[in-house]
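Read the structure below first, then the notes.
A single protein chain has been removed from this complex, and every other one stays in its place.
We call the chains A, B and C, going by the order they appear; numbering starts again at 1 in every chain.
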Amino acid sequence: MSKSIFDPQVIKKEFPLLERSVNDNPIVYLDSAATSQKPIEVIERMNDYYKEINANVHRGAYHIAELATEEVEETRRKVHRFINSNSEKEIIFTKNATEAINLVSYSWARSQLTDGDVILLSSLEHHSNIVPWQQLSSERDIEIRWIPITHDGQLDLDNIDELLKGVKLLCVTAVSNALGTINPVKKLVEAAHKVGALCLVDACQSTPHFETDVTDLGADFIAFSGHKMCGPTGIGVLWGRLEILENMPPFLGGGEMILNVTSDGFTANELPWKFEAGTPPIAEIIGLGVAISYLEKIGMGAIREHEQKLTSYALQMLNDRFGNDLIIHGPQNPIDRSGVLSLSYRDVHPHDLSQVLDQYGVCVRAGHHCCKPLMKLMGLNATARASLYIYNDESDIDVLADAINEAGKIFA
Amino acid sequence: MSKSIFDPQVIKKEFPLLERSVNDNPIVYLDSAATSQKPIEVIERMNDYYKEINANVHRGAYHIAELATEEVEETRRKVHRFINSNSEKEIIFTKNATEAINLVSYSWARSQLTDGDVILLSSLEHHSNIVPWQQLSSERDIEIRWIPITHDGQLDLDNIDELLKGVKLLCVTAVSNALGTINPVKKLVEAAHKVGALCLVDACQSTPHFETDVTDLGADFIAFSGHKMCGPTGIGVLWGRLEILENMPPFLGGGEMILNVTSDGFTANELPWKFEAGTPPIAEIIGLGVAISYLEKIGMGAIREHEQKLTSYALQMLNDRFGNDLIIHGPQNPIDRSGVLSLSYRDVHPHDLSQVLDQYGVCVRAGHHCCKPLMKLMGLNATARASLYIYNDESDIDVLADAINEAGKIFA
Amino acid sequence: MTGLEDLYKEVILDHYRSPRNKGELPTPPAIMEEGFNPLCGDDVKVYVILEDKVIKEIRIGGQGCSISQASASMMTESVLGKTLDEAKEVFERFKKMMSSHENDLNSAESSLDETPSSLGDLEALKGVVKYPVRIKCATLGWNTFDQIIDSVEN
Partner (left out) sequence: MTGLEDLYKEVILDHYRSPRNKGELPTPPAIMEEGFNPLCGDDVKVYVILEDKVIKEIRIGGQGCSISQASASMMTESVLGKTLDEAKEVFERFKKMMSSHENDLNSAESSLDETPSSLGDLEALKGVVKYPVRIKCATLGWNTFDQIIDSVEN
């Protein structure tokens, strides 16, 4: 938590990609909500894995297979501690957060929900926490209901008790990837539990930026991806409460997830392997472990503090400089938001804006950010989204502002 | 195809892991059927990805996102050419072969098969091509039927016409990972098509070792994993025939796989993205692309030739040296088998055998090799499996033989 | 500012600022198809009134970036009054120009030179091939128009 160790200049140097140039300008990476950059120690540890202990896990009795297995299982324990779960058996490795959510949908929901049940979604959800439920509701007579939002993109909970009637599952993102809104997840979990519903929290945009404590949160499932939190691509996590996971049928079938197979049928393995079919993403799991250690070394509290300060700076500075020409969507108070700045600049289309920004080395994302229902509610087609992380500093925001200004000139 | 360029000594040097020692002995890696080692160029290209162009794909309009997207889609084209498919749209990236098979089971089979239908499996299948079908048959009244084997672990096709009656799907592995048996897949595809059944080929053990030509094969689906063919963990491939894939409903739902989402429902994206939900394993896809180029550079014909020669040597030498003390399961003619040597040595338990071998740096796998039904048919509980690849040579077999001999002394 | 002049040519910006044939047409008699660019959320609606397979009227609805809007606007000019077959032929030439990158991104420059020089304003979109993501923008209106041709022909 100590501020002294947090120096974005030092941190920046640990990310090799941030040293490169784009179009003769030093890169200014502002798309961490899509995927984060990776510190050198994550990259090198995966290298070392391939060079020194690459072997398939869990079944080899030879030395390097044991080492690889040990690193995979040690990472499981690390994730368990990182999110303060009850047991390492609750940590299931998937390929990304999307698979984790689908696992809940295919295994838990399809075995538990029947015609007439209701799933409540927040209007801030990413497609990955919408489409799996729409798929289910097109198979069965399951109603999908939405928590509305206020004009500044916060959940409108005035009628939450009404909305929760008949609900069996509440799906809510901890932080909106499109607007940066931080949701009152703990409160929502409590409300859901009061009516006997379970709560699945999409933690993709919170685990990289804040402390995560599933015990305190009280949720039933959380899903997140490694690639947004300094880890590699190809690895995600589902956490679920032990007693719930234990009663769920397997999802993907195959090697690793069985205890026994005969020609007549199979017996599923114990948790967590029951849900991990096939060769796991071994190097990726190990990379995620290093990423978590890296974040813990900096301190999740310090990370949040840094991002909040930087967000305050950005809101203030961009506002001062562009006034009404630039709309920053979402909550106005930095306390209510993460480092996601979803922008509309005059009538310059976000795609054009991001193209011009790229010319100055500034990487932002243009589009619907996989949140089309939310965008529609906000009356938007697309925004240009700048999203911050540990390696960003005020100078990055300044370059962003200058580049926005240049775009204004082209599309005057 | 030219033999001159094929030199396992040179190739070995391209695999950093093969330079290490285990228990003070140079490593002799004989577990490539579980996972292969990775050439330095695969490892370094993934490094470079993370250091130079790491960005989320398909949605970013900025430079590095375009480069990453281009490499991902270029790899798709490379896979398409590598297996001689009809279109790059037929190439779907998954996390491993197991997910690829489950995709067929959840999307194709669950939308096409009904009570009374039959799925025919070969008795040589890996759990990953058994359990998904058992899961389905426990949900619906779908019969699972097995193609029997001969005593030396080859498919017994005498009654294939009888067996195919009522069959809607035939699942068969191109090569047995437990015994090395090469199956007459093309003939089986023809037989399946004659009764209107589709054929799913598990190509996990063939793509790394032989030329794969899905057009010639005529199959409907093939599944394989990157990690067994010099590629990274966390990446698999499903290939399916375009007209079949087009009519299949989506499997995993989420970002990337949609064309549009409203609060009322979603429209699926075009192929192949319809089946690729969430952030793809970007670095892993790129790594697979490099692995394929690496294999193509050596030449799939040359690889098969090398492995067949080495297998002949091993069969002969081990037989000469150990006689009846050592049983090498599976077909006796090297033409009928890949470089998989499944061994029983006296009454030394395979687990103990592999433990002693490890002491000499020799990595083999002990167990059921995820083929419990096959093992049961063969009257085996477990075997010790030595499996060969491009970087192995006769000296590796010699070390293996010496180490087996030492095990004999301990368990005399 | 270097580099973007290729993309944002004056004629493109002009079509973007003052799109031709923007609006809607009543269906029927018009045929309408809608297209999405899943990458950025843009959507386009193409309305066409045909008489004897001749494009009598055409309108563009929806929203999008300068490239998709300008390209659709130019498209309306280049196909209005043409027969479907003629329009298809323009589309083929346009597609060829846009896909030169797919063969080899690096040799894009050279293959560009081979593009037939008869696309009028549309040639201003040549520069787009250097920005693969934007090709989807430039072809969105065209692909949607193509759906109309398909629906008429089948």
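Observations
Note that in this section contacts are C-beta pairs under 8 Å (C-beta built on N, C-alpha and C of every residue); 3 or more make two chains touch, one makes a residue touch a chain.
Keep in mind it's a predicted model, so treat the numbers as computed, not measured.
Across the whole complex, the hidden chain's contacts among the shown chains comprise A, B. Of the candidate positions A:Q37, A:N54 or A:T69, contact with the hidden chain is made by A:T69.
Note that of B:A34, B:A192, B:A366 or B:A386, the residue touching the chain absent from this view is B:A366.
Screening B:M46, B:L155, B:V356 or B:A386 against the full complex identifies B:V356 as the residue touching the chain left out. Where subunit B meets the missing chain, the touching residues are 23, 349-352, 355-356, 359, 366-368, 372, 375, 381-382, 406, 410-411. Considering the complete assembly, subunit A touches the hidden chain via residues 58-61, 65-66, 69-70, 258-260, 267, 269, 273.
To be clear about the criterion, only the chains that are shown with their structure count from here on.
Most remote chain with respect to subunit A, judged by CA-atom centres, is C. One inter-chain figure worth recording: subunit A and subunit C are separated by 36 Å, centre to centre, where each centre is the mean of the chain's CA atoms. Chain contacts: subunit A has residues 23, 351, 355, 366-367, 372 touching two or more partner chains.
Among the residues of subunit C, those in touch with two or more other chains are 39-40, 43, 131, 134.
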